[in-house]
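On to chain A.
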Amino acid sequence: MTATQPLLSVRNLRLDVSSGVSIVNDISFDVAPGEIVALVGESGSGKTMAARASMRLLPKGIHPGAGQILFNGKDVLTASDEDMRALRGAQIGMIFQEPMVSLNPAMTIGAQLVEGLRLHEKLSVEQALDRAVDMLRRVQINDPEGCLAAFPHQFSGGMRQRIMIASVMLLKPKLLIADEPTTALDTLTQREVIEVMVDLTRSQGTAVLLITHNLGLVSQYAQRMVVLERGKLVETGSVEQVLHHPRETYTRTLIDALPKRFHGRPAIAEAAPLIEARNLAVTFAGAGNMFSAAQPKQAVKGVSLAVRPGEAVAIVGGSGSGKTTFGRALIGLLAHSGGEVLFRGKSMNGADRAQQRDYRLSCQLVFQDPYSSLDPRQKIASIVGEPLRHEPGLSRAQKAERVQEILDEVGLGGFGDRYPHALSGGQRQRVAIARAVIRNPAFVVADEPVSALDMTIQKQVLDLFRRLQARHGFACVFISHDLGAVSSVADRIVVMENGLIVEEGDVDDILDHPTHPYTKALLEAAPTIGVAA
Partner candidate 1 sequence: QEGNLRIRINADIRSSDPGINRDANSDAVVAHVVEGLVGYKDDATVAPLLAKSVDVSADGLTYTFTLRDGVTFSNGEALTSEDVLFAWDRYTNPESGWRCLPDVNGEGVSHVTDVSAPDASTVVFTLEQPTALFLATLARADCGGTGIYHSSSLDAEGKWVAPIGTGPFTFGEWRTGQFVELKANPNYSALEGARDGYVGDKTPLVETVRFVIVPDDSAAKAALYAGDVDVIPDVNNADVPEFKADERIDLQSVPGMGLTALLFQTQDPLLGDVRIREALRLSLDLSEIADVVSEGQAKPSNSVIPQPSSYFTEVQAQVPARDLEKAKALLAEAGYKGEPITWLTTEFYPQLFSAAILVQAMAQEAGINIQIETLDWATLLDRYTNGTYQAMSFTYSARLDPSLSYDMVSGDKAAQPNKVWDSVEGRDLMAKARVSSDPAERQAIFDQLEGMIRADVPLLVLYSGTRVSAAHAGVEGYATWPVGLPRAWGVSVNSGN
Partner candidate 2 sequence: MKRPAPNLLIGGTLVTVVLAMAATALFWTPYDPMALNLRARTLPPSELYWLGTDEFGRDVVSRLLLGASQSLTVAIFTVLLAVAVGTILGLISGYVRGITDRILMVVSDAVLAFPGTLLALGLMVIMGPNTMGIILALGIAYTPSVLRIVRGSVLSAREREYVEASRAIGNSEFYTMIRHVLPNCVAPVVVLATSMFGWVVLAESGLSFLGLGVPPPAPTWGNMLSAARPYLERAPWLGLAPGLCIAFTLLGINLLGDALRDRLDPRMER
């Protein structure tokens, strides 16, 4: 234990769901000022809920059942509403796991940033805006001034995440709870963002509770770590000790599950490409609103890529470089403004209905933001089973069986009856994956499919991908920032920057001998756990 008085002290916390089940059971840990504590653990183990409980912002239906959460010695769970409001934002800041849905779609970024600032500090609007711009710049948003007037939907996933982070750190809270803050960020940006956080701890003595799956990050930045499994505390101690000398088997499996370079993949048979982009370009009509002239934004500027059957191509690249946009355009969800897509050798520009339909059904997408891609009014089983509608000749029972099978494979057996809102971030992501692969499509664009998954589950999912590929030979474009994950599934890597491909090649070539400076920088910035994995 640290010598100083802990800033946050969670004692024997239990969280119950209305039905009586506990999702968090008897966990205790401390966070001292100026300290970075990592909270790791399996997806769905209750990390997010424990963090939310510290701000008393539990979703409806989840109640603290026992225990205390002391902030500066005061129990958060019994404080008055008034006191809590004073605490939130200024004292305890929280970066939410799902940045996509955590920004108000109807408010400009500027308004959302300034709002909290002006609430806790006496600042003029100009001063507040200055501070906001400054912070945006620090989290690597280019053109921060222009960004103030834009709405959330006009940003890429990573950009939104950085805006979220900026909005929280702007307030310089005493305790920063960061729930998977960098899942959508490329390694370079990730490093920058974490540096800002570390800066804060140094200059302001801010304590950070960092929830993450990225053990590399943990090993590089955190002092202590807490490991959860299924709502129970497994192990806690200094990072050094836990990572290098894990006491518990669960911790060990977690570390062992770190993705490894997968050597010995069978070479992909030379074949005609399954899907091919030729000079694909995508332009967004306007980032301006309808009262000011719209400025078209070219997000993808002529990208060519061919994917053969059974091949897995990884796209890496900076946040906002156009990966998602390209992925969506590739499977025809987004209209392209130039170039063409060929599927099974036929151009989809002006294809007939049957071809369109084949294309549509054969190409699936795992959305980068799983939460908003799940219909809030449908149960998980129904969401996952929906693509089976297009599988003729399946009986109801067969369908249910398939759904059960795939849910089991992604580790969600028994969750079929839940609604999306009652899942953890990682669980939602797995739902999205299950939905995309249930019909064994010929081609999948997986947009950050494992970003919210802990190492064990991530491994499970990556294994699933590989298995499916081996069994059905589906091709896949795998968009990820996680070079570890990339190295374990991909045959080929494509590096994007600014809407263009800057480098592409074999996994091993790129990882071992990057040529483009940007690629080099990306690789260099990747945090490693510093142990022989």
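The candidates were selected such that all candidates are chains of the complex that A comes from, given by their letters.
The working rule: contacts are C-beta pairs under 8 Å (C-beta built on N, C-alpha and C of every residue); 3 or more make two chains touch, one makes a residue touch a chain; residues count from 1.
Worth saying up front: this structure is predicted, and the values here are computed from it rather than measured.
Put simply, of 1 or 2, the chain that touches chain A in this complex is 2. Listed in rising order, the residues of chain A touching candidate 2 in the complex are 18, 60-61, 331, 333, 357, 360-361, 364-365, 367, 369, 372-379, 386-387, 389-390, 419, 421, 432, 435.
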